[in-house]
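Of the protein chains in this complex, all but one are displayed in their positions.
For chain A:
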Amino acid sequence: MAEEAVKIEKKSGSFFIDKVKEILPAGGNLNACLTCGLCASGCPATGLRDMDPRKFLRMAALGMDEEIKKSEWVWMCSMCTRCMYACPMQINIPQLVFNARKLTPREERPKGILASCDMAMKNPTLSAMGTTQEDFEFVVQDILDEVREEQPEWEERDLQAPMDKQGAYFFLNQNSREPMVEPEEMVPLWKILNIVGADWTYGSTGWAGENYCLFLADDPAWEKHTRGTLGKADELGCKVFLNTE
């Protein structure tokens, strides 16, 4: 049995999809959909909240801005880009979803993502868990001392976890979960860097890799996060930014 047809009211003014087209290269090809369904058939979020990427794009194309604004599905698409990769027309659905997240007022976006972004913005470390510079420096030093003491081979090999080393070649970031929850997980990476003779450093600020402001679709905060971490790498004169996140 056919479902009831969607009736589109005649609206004036500019639609959400038009605004997104303006900011994407080639308009994200958002007008080029063939409705083939390749995107939907290979999307892990298909079916959640009775939504899928083709349907979402169609709704946007039909100007159903209110429905899009109300749909929680924008938080259930991980913006993985598989749909776009599979799409014969290279339609940028993930960007459409990203921008649709902005239709919800900032303070009403999912609490966990919001709190993580706010926390990162409060601290020069950019840690979503609120880890301070002092905490990070302490944990890194503490774990390093422990390894050098308990595994004498690494005392001999002079294992290091440099902090703010001026002129180091690599700048390494770190997810806050490690220093805070499972600090011993940082050690294998230090060992590998030692074995290959890499010249690297952590930054005492700007080291936290998790960027929840991006997921929150808060552009200014996202930019602040990114500039904060890259700025630290620049300040130290590092040549390569190693993103472990």
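Keep this in mind: a residue touches a chain if its C-beta (ideal position, glycine included) is under 8 Å from a C-beta of that chain, and two chains touch if they have at least 3 such contacts; residues count from 1.
We take it that contacts and distances are computed from a predicted model.
Enquirer: Write down which listed name, "Zinc iron ABC transporter, permease protein", "Cysteine-rich domain-containing protein", "ATPase" or "NADP oxidoreductase", is the UniProt protein name of the chain that is not shown.
Expert: "Cysteine-rich domain-containing protein"
Enquirer: Sort through A:Cys39, A:Cys77 or A:Val140 and give me the one touching the missing partner chain.
Expert: For the chain that is not drawn, the touching residue is A:Cys77.
Enquirer: Check each of A:Pro88, A:Gly112 or A:Gly237 against the chain that is not shown and name the one that touches it.
Expert: Hidden-chain contact among the options goes to A:Gly112.
Enquirer: Taking the full complex into account, find the residue in A:Arg58, A:Arg177 or A:Lys224 that is in contact with the omitted chain.
Expert: Answer from the full complex: A:Arg177 touches the omitted chain.
Enquirer: What chain A residues would touch the chain not displayed?
Expert: Touching the missing chain: residues 42, 44-45, 47-49, 72, 75-82, 85, 110-113, 115-116, 147, 150-153, 175, 177-178, 182, 184-185, 187-189, 191-192, 195, 210, 212, 214-216, 244-245.
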